[in-house]
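As you look at this complex, bear in mind that one protein chain is not there, while each of the others sits in place.
Here is subunit A:
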């Protein structure tokens, strides 16, 4: 569904992504893990078209999209839940969801109802300003807003960041549920354990390069991953 070939991106003279190659097949959950500053967010931004790239190709359904403007990629079904939720603070919860359906026609009432079933809390707060919600509620709203666009590939940037452990479990359950509804998922996480646990496959990104890839389970068991990201000391 998505193939990224030799992608490079930079902030000024600093290289943020170097020769990144990865692919996502339809129906998969892919985890992209790595430490702070490894380039995970930059990669998702590049995929969404809000971060310029200097080299490489991005194909979505076989079509090259690296020159397509960000807002048009949403129409293709490539939708991102950005880091830090980025809800429209002054707008109500319902208005946030309606803006999420910007690229769609008029028949969105069913989608709205479905979001309110998935996230009952959003229905309770539908007329509240999104900025007044808690972090976890805003994360639910950001996911709901993205789902309103009917994504085929959902990019999630650090969905568990800053949330309480109970909420983190809930978020990952929702991600698994989203996949079961036929949406392919690429999730970026610092919560390496939780992300790899639900992922079919994973990639490890370090200082802008892919250094490891494999199935979710094999990566959790990999000594390098355990030592670097899971805090497990491994004797040589």
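Assume contacts are C-beta pairs under 8 Å (C-beta built on N, C-alpha and C of every residue); 3 or more make two chains touch, one makes a residue touch a chain; residues count from 1.
Following the convention adopted for this analysis, contacts and distances are computed from a predicted model.
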The complex's invisible chain, by UniProt name, from "Cytochrome oxidase subunit I", "PAP2 superfamily protein", "Branched-chain amino acid ABC transporter permease" or "ABC-type transport system": "Branched-chain amino acid ABC transporter permease"
Options A:19, A:95 or A:213, residue touching the unrepresented chain: A:95
Contacting the left-out chain in the complete assembly, out of A:69, A:117, A:173 or A:232: A:69
Contact residue for the chain not shown (choose from A:42, A:66 or A:80): A:80
Hidden partner chain, touching residue among A:40, A:145, A:179 or A:201: A:145
In subunit A, positions touching the absent partner: 48, 50, 69-72, 74-75, 79-80, 82, 86-91, 95-96, 98-100, 102-103, 145-146, 149
